[in-house]
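Omission of a single protein chain aside, the complex is shown with its protein chains in their original locations.
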Amino acid sequence: MIDWRNLSADWLDARKLASNPPNLRNAFVIALLAILALLPIYSALTGNYFLVTLFTRILILALAAVSLNLIMGFGGMVSFGHAAYLGIGGYVVGILAKEGINSGFVQWPLALIVSGLFALGVGALCLRTRGVYFIMITLAFAQMVYYVAIGLDRYGGDDGLTINKRSQFIDAVNLSNKTVFYYVCFALLLAVVYLVWRLVNSRFGLVIQGARSNDRRMRAIGFPTFRYKLVCFVIAGVLCGLSGVLLANHTSFISPAMMQWTRSGDLIVMAVLGGMGSVFGPVVGAVAFLLLEEVLSSVTEYSGIILGPMLLGVVLFARGGIDGILKDHSRG
Amino acid sequence: MLYLIEQCLNGVQLGMLLFLLAAGLTLIFGIMDLVNLAHGSLYMVGAYLAATFAALTGSFVAGLVLGLIATLAVGIVLEVVAIRPLYGRDHLDHVLGTFGLLLFFNDIVRWIWGPAGMTLSLPSQMLAAVQVLPGVFYPMYRIVIILATLAVGGLLYVLVMRTRIGMLIRAGASNREMVSALGINITLLYTLVFGLGAALAGFAGMIAAPISFVQIGMGENILILAFVVIIIGGIGSIRGAFVASIIVGLIDTLGRAFLPDLARNFLSYSAGSSLGPALSSMLIYMLMAGVLVFRPEGLFPASRK
Partner (left out) sequence: MADALLRIEGLTKRFGGVVASDNVTLDVTAGELHAIIGPNGAGKTTLICQLAGEIAPNTGRIHFGGRDITALPVYARSALGLARSFQITSLFPDFTALDNVALAVQAHAGHSFEFWHDARRDPALRDPARASLERVGLAARADVMVSNLSHGEHRQLELAMALATKPRMLLLDEPMAGLGPEESIRVVKLLRELKSDLTILLIEHDMEAVFALADRISVLVYGRVIATGEPAAIRANAEVRQAYLGEQEAVTVPGAGHG
């Protein structure tokens, strides 16, 4: 039997791939990766550059969803404030750009540090609580950041701020080039997926998963679970901050709307829709959710009338997400 | 000084609105163990329905009454169709399912009423200002809001503490099995409680409508303030919700009114101007953080009550 919790391994680990017959799930993941890798080439051939823009956005939000799933799917910490890190990452880039600092070597690390510090503060408070308190507190602190951004008159307040220049790295990596930027996002997404995969299977990852499964027992056998969960919460915050950095560069614009609380909801939806049990699931979920949103909004102005009940349907009838469905078919 | 009194009254009035929302949320959570993100949608639906009925009948009061009945009906239908299957599932399911409902409500309201929003105008006698203290004038309608909400709060207290239904509600909150073992129809009880919460939220939306604006998503940000209220007050506690509502209403209003000036005194003028608004919007969250550090269960934990 293939352990999908190891995302698996089926495509990250050549040995396993060789020893297991291909199944629907792996085929699906490989096909998706191939499409994502070749998309800019297709766009260049057909002249359809909208696709690259759309999928850059999808990759960036997929990264955010993967980071959320690290704490939610593996750690059992349902954060309803994850969009705050998108905003924090984005605002660090935007504010520095506005102040004339365009170097990515300054912007990016600083954005990640600020995201991590915020996660440290919020995590230290909300990990003292559990369950529904955790959900509401993460939500409330994210809303605080949202209002702070609205209050920053110098940086556009409610209206947001246009970033004149994307982050500057060495000349060879010109982020203003759409294709280059797409591949940077793609590479970072793959790197983060790989990192999270290593992480959840490491000693650290097992502690996190053990704490999700039975925190009381973890403490009884000698784990100070609080500090492990806090570190995990900070890692997820930093990774999502990276997503915010990319998002600000992608749209060349920051505004409080980046971190509206419904955006946090969208990220949860992506993770659940794709399947929380696997590292790659949220990527599938992000692609599915954002494409669906795109298609629905091209058909109707009132996509929520369809999307909302659909979401309720997923909760009630397909809780394993797309990954769960594929898994069932792979077994049969 | 006059300004201070006026701002305090504004704070109390905001607190009262928050209380209407938070009381429903906290009841629904305490009794059904359900986190309802669509609670703010009922606030919005209430406002739209009241504005519509007021326009149809030409009467503000008739608009409120009909709107309230209609919101109650919407709440009951919502509970039966969509909320009931969520009972007993984990909180993530509640959050996702009711998030879906929120998306649904936003777009169905947009579809029915259009994207432009509505206004609910007050009858002329409500527009006057009254002298609340010598030399202090305050809009009549805002005083009506405070008094009406206090009355609703009082009714709620009587309902929960003094009636048979209230006894069942309290028993249901502490021991679900026992209530069903007594042969009480728990399904019906849940529907009633959810309907009550919906009506309270709708009522808050409709009385807030004349002083704000009836629009899509109007319930979303105030919903989160209501969450802050019940975290501070203690989940499941109506008394906690009441006290915390007033605290949050006052601090938020006074902070926004005075903190930017204070910041300018302490910091340089420009730094104060740019940080002041940002700081003032952080106040209630700082309060929440403080409560979490010192009283993680909130000011009035329901379990100990």
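Order as written gives the chain letters A and B; numbering starts at 1 within each chain.
Methods note: a residue touches a chain if its C-beta (ideal position, glycine included) is under 8 Å from a C-beta of that chain, and two chains touch if they have at least 3 such contacts.
This structure is a prediction, so every number in the text was calculated from the model and none was measured.
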Would you mind listing the shown chains in contact with the chain that isn't displayed?
-> A
For the chain that's not shown, point to the residue among A:Y228, A:W261 or A:Y302 touching it.
-> A:Y228
Which residues does subunit A use to touch the chain missing from this display?
-> 198-199, 201-207, 209-210, 213-214, 216-225, 228, 231
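Going forward, only the chains that are shown with their structure count from here on.
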Would you kindly tell me how far, in whole Å, the mean C-alpha position of subunit B lies from that of subunit A?
-> 32
What part of subunit A is in contact with subunit B in the complex they form?
-> 72, 78, 80, 125-126, 128-129, 131-133, 135-137, 139-141, 143-144, 147-154, 261-262, 265, 268-269, 272, 301-305, 307-312, 314-316, 319
Across the complex, what residues on subunit B touch subunit A?
-> 29, 35, 37, 82, 85-86, 89, 91-93, 95-97, 99-108, 110-111, 220-221, 224, 227-228, 230-231, 235, 273-282, 285, 288-289, 292-293, 296
